[in-house]
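Okay, handing you the structure first.
Note that one protein chain is taken out, while the other chains of the complex remain in position.
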Amino acid sequence: MTLLGRILSWAVTASTMVGAVAVILMMLQIVADVLLKNILSWPLPLTSIFVANYYMVIAAYLPLALTEKLARHISVEILFRYLSARWQRWVGGTVCLFAGIVAAGIAWELWFEAMKRARAGTFIVEQSIVMPIWPTYFVLPVGFGLLALVLFYRFAGTVTGLAGGLGEVPLDDDSIPGEQAGDSHAGR
Amino acid sequence: AVPAQAEELRIAIGLTGDNGLVRGMQKFADNVAANTDGAYTGKVFPNSLLNFAEAMTGVRDGIADVAFVVPAYNRAEFPNSNLVVDMATASTDPVVMTGAANEFMFSCAACLKEYANQNQVFLGLSSIGPYYLMSKPKVATLDDFKAKKFRGFGPFGRWVEAMGATPVVVSANDVYESISQGQLDGNTHTMDVLKSLSIGEVTDYVLDAPIGLYIGNSLFNLNRDVWDELSPEQKKQFLLAAGDAHGFTTVEYLAENQRYLKDPSLVGVELVEPSPEVAEASAAFRKQDLETVAALNRDKYQIADAEDQVQRMLGLVAKWEKLVAGIDKSDPKAVGELYNSEIFSKVDPASLD
């Protein structure tokens, strides 16, 4: 369990790194595009494709597992908080299993879609430049797949009661969004 | 026989509002119901079921039974079908172009196969336009183009460049903002976006020099599994329903745009007469661009006989100019009948199987 957790933690960290790079590149490329447009009247070619089809897809879906690990997915807390600790564990575990199955199903379907796109070699043409975008279709199955793994791991943790090496934020954690700048981030 | 229960087709378009294209989808639904004696009816989903980017896979997977597909969004899947889309400058008359382009497409086996590969059946296209330059500053002479930035993609971007301005690719949704903030000086598009995208609020002039047409509107792509269930007679009737609806859409859309051209104050702009040298440069570009298109398709998209295809299409445009001259081209019914008698009635449904 601990070893599994460590491996998973490593994968989540790696996906976070890629996501971070995408966010930073998105910022730099838009700023460069704005500068070049205004100074040289020369918009940076392919900016909209890179931003929309590359950086956005990565930034939106690769961090799904990190978001789960830090317990930052949004759910409705009306009833849950009134359950006893024991019930919270069981309901929380079942929900994790269920959500994990859904995420795995999504990853499964999106994998086939990505393969279809790769075979077709999907691209976009901008100002007569042909830009392939099929590789980014693989971001989605990876993002949802990792999310499924983290959810299954959480489920296993609640059922066995074993602590693992993932370093995830517990489900019943009361800490505050925007205030979770703790040391547990990204398995460091 | 047991009377078959009416099957309601889900018809998707990535647009909403009262415009010629949305009405064209409804027209197809009505035609299908009439032609099949109610065995098939249709319900139009205006931008609530599939957007343009999803339409191709959406009709493939049967989310919609019929969808308005834009092959230009899926160039990898539709290399051959996009050649005709590139020929925007071959004519400025949508009624002519819709006829020529459909005749071209239904005799292009490679094109039809591209649709079949995506589990759908091509039932014709409608061309819209022409595209015009709409701008904040007044543009009438070649000098006025200097140091200006206009939105334009594909052939329209090449036109902007040929006239001496800088083409910029901005998504249609960002145009309003870009012009209002002075980042763009104008846009190349059909007249109706002055109203539908509110571009008339941020521009003051339209240059009365038609650039070309947008040909890539595959309006009634039909899911292949639905097609396979149709009887041979029903297949013929679907084709005729489509032909008539293409006549309707092309004429309706054009009429709407002509209305704004006749009375530009309706959409808050003024029509500008181009200077002689602008008119000349634009005409020269329109001819030149067809060579560019042939070269592009040959070199970039590996269509070996691109030149021949361009020539064939030009021949069809000339043929259709004559055909259209013989009818009242502002009458959707007459135009639909011409499309049907010349093209859609002659298509062998088996060639689409």
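Read from first to last, the chains carry the letters A and B; within each, the first residue is number 1.
Basically, a contact is a pair of C-beta atoms (placed from the backbone, for glycine too) under 8 Å apart; a residue touches a chain by one contact, two chains touch by 3 or more.
Going forward, contacts and distances are computed from a predicted model.
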item	value
Missing subunit (named according to UniProt) among the choices "Copper chaperone PCu(A)C", "Glycolate oxidase", "TRAP transporter large permease protein" or "LLM class flavin-dependent oxidoreductase"	"TRAP transporter large permease protein"
Contact with the hidden chain (one of A:Ala11, A:Leu46, A:Ala99 or A:Val125)	A:Ala99
Interface residues of chain B (partner: the chain not displayed)	10, 45, 48-51, 53-54, 57-58, 60-63, 171, 173-174, 176-178, 180-183, 201-202
Residue ranges of chain A at the interface with the undisplayed chain	16, 19-20, 23-24, 26-28, 30-31, 33-34, 38, 48, 51-53, 55-57, 59-64, 66-67, 70, 72-80, 91-92, 95, 98-99, 102-103, 105-106, 109-110, 112-113, 136-137, 140, 174-181, 185-186
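Following the convention adopted for this analysis, only the chains that are shown with their structure count from here on.
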item	value
Centroid spacing, where centroids are CA-atom means, of chain A and chain B in whole angstrom	38
In the complex, chain B residues that touch chain A	57, 74-77, 147, 149, 153-154, 157, 166-171, 183, 296, 300
Residues of chain A touching chain B in the complex	37, 41-43, 48, 113, 120-128, 130, 134
